[in-house]
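Of the protein chains in this complex, all but one are displayed in their positions.
Moving on to chain A:
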Amino acid sequence: MTLRGEGPGWRPVSPALATARTVVVLGLLLPALLATVGVALLVTPWAWAGTAGVLLLAAWGVWLVRRQVSAISWAELDEEIVIRKGRVLRTLVSVPYGRLQYVDIQSGPLSRALGIASCEIHTASPASGGSLPGLPTAEAEALRTRLAARGESQRAGL
């Protein structure tokens, strides 16, 4: 369990997650882009500056998403599952299988179209659960089954 570094056990999440998040970022910026272009064509050419600004923002968003997604990694150890996230604010969560209460698999329409799902791990404490976004759907299902089985065999009382 190290905060950084690439051990053999660490696995990345699906690159499709980056695609999904990029689509969301660009979708949010699209109205602003259209508005600035419209104003530039109809009212004043100075609005092109705004367009440039929005484009820069979009580029920064895309770069940020790539970095965020590439910073997520997880590992299934003998007794616990470990999830790492973040670059600027790094976090690591280690949840023992014996503490699992239940596991949720979620995927919205966009994620479904890209074939990924997010896996939410719940313990008795809302603060301690980990969420693992961007797993290929089949892998998420398999992970849930494995976690449920291990949780059952190592289950501990509060």
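Heads up, the rule we're going with is that a contact is a pair of C-beta atoms (placed from the backbone, for glycine too) under 8 Å apart; a residue touches a chain by one contact, two chains touch by 3 or more; residues count from 1.
FYI, contacts and distances are computed from a predicted model.
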item: Undisplayed chain, where the name is taken from the UniProt record, one of "ABC-2 type transport system permease protein", "Multisubunit sodium/proton antiporter, MrpB subunit", "PH domain-containing protein" or "DNA replication and repair protein RecF"; value: "PH domain-containing protein"
item: Contacting the left-out chain in the complete assembly, out of A:R11, A:R90 or A:R112; value: A:R90
item: Residues belonging to chain A that touch the chain removed from view; value: 1-3, 79-80, 88-96, 98-99, 101-102, 123-130, 154-158
